[in-house]
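Note sheet for the following structure.
Heads up, one of the protein chains got dropped from this complex, but the rest are sitting where they should.
Letters A and B mark the chains as written, and numbering starts fresh at 1 in each.
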Amino acid sequence: MSVIGSDEKVLSSRYMQWYRFSRNPAALIGAVIVLSVLLAALFAPYIVPHPDHAGAVVDFRSRHAAPDMAHWFGADKVGRDIFSRTIFGFRISLLLVFGVLGISVPLGATLGMLAGYFGGWTERIVSGLTNVMLAIPPLVMALAIGNVLEPNLVNAMFAITLIWWTWHARLVYRVSKSISAEDYIEAARMAGASNFHVLTREILPNCIAVISVKTTLDAAFVILFGATLSFLGLGVKPPIPDLGSMVADGRQFLPEKWWEVLAPGFAIFYATLGFNLLGDGLRDMFDVEA
Amino acid sequence: MTHPLLQIFDLNVSFSSYGRSTHVLKDVSLKIEKGERVALIGETGSGKSVTSKSILGTLPDNARIDSGSIRFDGQELFAMNDKEREALKGTAFSIIMQDPLSSFNPVFRIGRHLDDVMYFADKRSGVKSSAKQRMARISDVLRQVQLENPERICAAYPFQLSGGMRQRVLIALALLHRPTLLIADEPGTALDVTTQSEILKLINQLVDEEGLSLLMITHNLGVVRQTADRVYVMRHGEIVEHGPFREIFENPRKDYTKGLIEAIPPLYGDGVVDQPVAETRPIIKLEKVSKSFEVKSGFFGKKAGYPAVKETTLNIAEGEIFGLAGESGSGKTTLARTIMGLLGPTTGRITVATHQHGEGEKVTPLRELTQIVYQNPGTSLNPKRTVSETLSVPLHFVKLPKSEHRTRMVSLLDQVNLPESYLSKYPHELSGGQKQRVAIARALAANPRILVLDEPTSALDVSVQKDVVALLQRLREELGLTYLFISHDLSLMRNFCSHIAIMLKGEIVEQGTPAEVFSNPQHPYTRALIAAIPVMSDAEEEQKPKVSEEERQQFLVQARS
Partner (left out) sequence: MSGSFLEAFLKRVFGFILVLLVLSVVIFILARVVPGDPARIALGPSASQAQVDAMRQSMGLDDPLIVQYLSYMGKAVTGDLGKSLLSGKQVSEDVLTFLPATVELVIVTVLFMFGVAVPLGVMTAKHRNSWIDNVGRIVSLAGVTVPSFVVAILLQIFVANFVDNWPILGRVDFQLGSLDGPTGFLLIDSILAGRGDIFLSACQHLVLPAFSLALASIGQITRITRSTMIENQRRDHVLTLRSFGVPSNVIVFRYLFKLSSIAPLTIMGLEFASLIGNAFVIEMLFSWGGFASYGLNAIMQKDINAVMAVVLISGIFFIVANLVIDILLALIDPRVSAKEAR
């Protein structure tokens, strides 16, 4: 039901989107957190007190040091500053995020769009493939591939990507299928538009909102996922700092040396919280289901 | 001193959304006497539904009643507490909901809805009733709305009933507790003309039999004549004028009402326009064209053909406005899409200008020849593309040099009476009528010779409809186009088309000039269809073809159980 009179000025959708976003403190906090994580990772060597501790440094005087002025979040079993290593840990997490999503989002979105628009065999093959891939628990798959190959960052990325594109394919498939049924797609085709034009100019712009919301929320999932993998010992090789393996290392000294898991654990929470809040805010703003 | 049954006095309601407050009802006053039938008419967004929700007490959370009063049988509604107001619902007044499908929860049986409404109304009024007693009462009411098999209706899920049946259940729901005031919100609007006419007859009959008062909310002036003694005309949240319906119809005082009435095309009488018949060679020829769709059924996917168009033969002369009339599911849209080359015929042969396509041949859309204007301008324009982006697609297709695009776009917009500044606008910045103009401009951009108009006005308000029709008429004269006009609005077709064909279940049952078809319809279905059109005056009503009860029943099978 419309309550706005026909000749009254209709609120622009940009205004409504901005209104929803700006009235949502959680979304703004999320944006700030994400920005801070990005900046921290980018400028890590310049902002941490012990940039050299990101490598293979041993400082036995401060082994297992409790938090103090020199080591804000304590030091680990070989005396490296945990705060410095945590900030550097963001780099690996974000590298994983960009690696996985940089491949799986365009791949999944493209396949989903093609399947939704063309239907027929394209649709059957893509949706069949996604159904099969969804049946494999991603963590199990990643563990299996990661370990049978060689546990390192690239393989972990490869394993996650192998599963991840299916989620985007599924989502974009659903959206593009419903858009393909709209009159304006047929109208564009009647007006002589090529399939390429229809896909890139008519359908894609209508999928952008959904894709960006899903991608933001996924960033959080990938961080969690990568942390879980490296917690199980399938992440990067030491001494490169990685949040998941830092938690795994620190766990051996629990509960006495609790600070050793505190900072990396909190860092994972902080980054995923940021992406989640931002993703939720974008979802409300665009008013889409993702 | 008796008081009116319902009296609304200076009601002001506003909605707040996105930090802005919109004044939706402005000093609305309205009165319904006992046993009176009152109509509230207005276009989309005029505030009719908000008025009915204010009476019922079902306004959404972001609505605020600023001032005014509503009295029912002398009692002030706004002075009551929640419990007292709840007690009135369904028993003092009740509403016939508008959209028969979405008005039911899809995962509950019809009987569950009816029984819950009855159970809680009984509980409020302190009546004890067993499930069996309630079922008996529900069955009575269902029979009263001419649903013959109450047990079957109650056991069905909403999606298993036809639209007409669901609308009848909604009426039954409103009658369960014998209210004194019945509010009908555009009943039957979503249904076919013949079913809608049955529904209106039923409501009238029930109002008479039970001595109810009726508040009919509608945008259709023809419906008003059938169902109201007095009329309130509403616009932008204000009552424009009111009075006995005959007075308003024959002597409207306000320009807005006048415009509204003049916008309705007459079916019979002096006002009817006869379009000149085109005496040219046919541009479209159909020979025994059939189109069936494969429907999978059964576990192993046995395919069965569902015939949408059966053995249709017809010619459309160049320059003609060829009207294709029929109710939903009659196959008229499928036929048009087959002509456009969007679908291939299952059997038969189609010739459009010099192009031919027939059985088993690969079809390509005849883009240079035919273009289409869709029913709903809201969905036929891509929300993410500006007017100029939308128009550039067909210009690119006809290989117009990029440098000339803008000039051509401006002249296209000029043809549909839109200024150049609209080129940079997005669809959401346009009104419904403006969007439809852009859609027409897009269709014209590729210089087609034939334009398929798929109910181009049915999603628009009456006053806008008139402008769009006038525009289409002018364009045909200027550009020498041929129109294939698909519609179920027969009064519009009477005046707009030069030739008309009536479709029923995939077959053309009758065709001729509108004057012939309307003055002397041959097929009983055509007669039933014309008889069902709501008209504006008694004079027109009398000129409608007479339909016997059996004939009427023959074409209303779905509405009954």
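Just so we're on the same page, a contact is a pair of C-beta atoms (placed from the backbone, for glycine too) under 8 Å apart; a residue touches a chain by one contact, two chains touch by 3 or more.
Just so we're clear, the structure is a prediction, and the values are computed from it rather than from any experiment.
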Contacting the left-out chain in the complete assembly, out of A:74, A:138 or A:281: A:138
Touching residue (missing chain; options A:37, A:156, A:172 or A:220): A:220
Per the touch definition above, residue among B:6, B:38 or B:117 touching the missing chain: B:117
Interface residues of subunit A (partner: the chain not displayed): 128, 131-141, 143-145, 147-149, 220-221, 224, 227-228, 231-233, 244, 247, 251, 254-255, 258, 261, 265, 268-269, 272-273, 276-277
Sites on subunit B contacted by the missing partner chain, in the whole complex: 56, 58, 86-90, 94-95, 97-99, 102-108, 113, 116-117, 120-121, 124, 157, 159-160, 170, 173, 176, 295-299
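The definition used in the following text is that only the chains that are shown with their structure count from here on.
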Gap in Å, rounded to a whole number, between the CA centres of subunit B and subunit A: 47
Subunit A partner contacts - residues on subunit B that touch it in the complex: 15, 18-20, 22, 24, 43-47, 49-50, 236-237, 340, 342, 365, 367, 370-372, 374, 376, 379-385, 389, 393-394, 396-398, 426, 428-429, 431-432, 439, 442, 445-446, 461
Of all residues in subunit A, those that touch subunit B in their complex: 1-8, 10-13, 15-16, 19-20, 23, 182-184, 186-193, 197, 201-202, 205-206
